[in-house]
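Here is chain A:
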Amino acid sequence: MSDYNFAYLDEQTKRMIRRAILKGVAIPGYQVPFASREMPMPYGWGTGGVQVTAACLTPDDVLKVIDQGADDTTNAVSIRRFFQKTAGVEVTEATAEATIIQTRHRIPETPLTEGQILVYQVPIPEPLRFLEPRETETRRMHELEEYGLMHVKLYEDIARHGTIATSYDYPVRVEGRYVMDPSPIPKFDNPKLSGNPALQLFGAGREQRIYALPPYTQVVSLDFEDHPFVASKAEHDCDLCGASDSYLDEVITDDQGNRMFVCSDTDYCRTRRAAGLVGRLGGEAA
Partner candidate 1 sequence: MNARIFYENSETSQEFRCAERPLLAVRGLTKRYGERIGCAEVSFNLWPGEVLGIVGESGSGKSTLLSCLAGHLAPDEGEVVFATAEGPRDTVTMSEAERRRLARTDWAFVHQNPRDGLRMGVSAGGNVGERLMAVGARNYGAIRGRALDWLERVEIAADRIDDRPRAFSGGMQQRLQIARNLVTGPRLVFMDEPTGGLDVSVQARLLDLLRGLVREMGLSVIIVTHDLAVVRLLADRLMVMKGGRVVEQGLTDQVLDDPRHAYTQLLVSSVLQV
Partner candidate 2 sequence: MIHVSDLSKSFTLHNQGGAVIPVMAGAALSVEPGECVGLTGASGAGKSTLMRMVYGNYLAAAGSIRVGDLDVAQAEPREIIVLRRRTLGYVSQFLRVVPRVPTIEVVAEPLLVLGVARDEARDRAAALLARLNIPERLWGLSPTTFSGGEQQRVNIARGFVHTYPALLLDEPTASLDAANREVVLQLIGEAKARGAAILGIFHDEGARVRVCDRLVDVTHFTPGAA
């Protein structure tokens, strides 16, 4: 244990954040303002998610941190170490073993279960910001459920690209009420938002907003009747584990333009390979 207070933040601050979280849980999809603190990391590195995680952590928790699905990237590693140092909690890379998962831009492939908490790092929490720069006006629009503008954004997409080209940060409507920005997760993950047994919490540090989806909340991706929402992914199987149902990253492997597709969720891929599943290049590259 260190000289830091448990999970870095002082108890008053954690209480304040918990109140914001509880309010968010009570009003799914509603952006609750909170007094975001300075954290020992720059904005954009997950200060919102870290504060939410800090407020939720107990000494018995098992923490997993992923960045774009991977446990071993700089951002994930440094946040995991931060909580190891300041809270002394156990950490894991296995989705099923974790009680709290902080994530940047992905939802794990392994289905979450009741009792788990998924904490999202959010850069811009306001889904209407793209077309309406005034905060006073966007708040009023949420208040009055004036969400036509969200469809204008999708209309513009189709008019310009022939299809809804928004592939991440894809706007959703929560329980038929608030339109919510799901953070920059790929739209492939959007269906996992809905009816999820885990508690999903969203923290935006710079923008000082927290919002939440309680377990089993209905979340619908916005679309048009004649351009329905599609949770798209690359038309490949994972080259390492052969999975056909997971979100893939494209990796350039040499200067000749060769490439491979691998699971973005490193834990999922590793677990499958440990079970003996092998993809197209699984033998050589692993």
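How these were chosen: all candidates are chains of the complex that A comes from, given by their letters.
Miscellaneous remarks
Heads up, the rule we're going with is that a residue touches a chain if its C-beta (ideal position, glycine included) is under 8 Å from a C-beta of that chain, and two chains touch if they have at least 3 such contacts; residues count from 1.
Computed from a prediction, not measured in an experiment: that's the story for all the values here.
What touches chain A in this complex, out of the candidates 1 or 2, is 1. The touching residues of chain A, when paired with candidate 1 in their complex, are 131, 143-144, 146-149, 151-152, 155-156, 158-160, 223-227.
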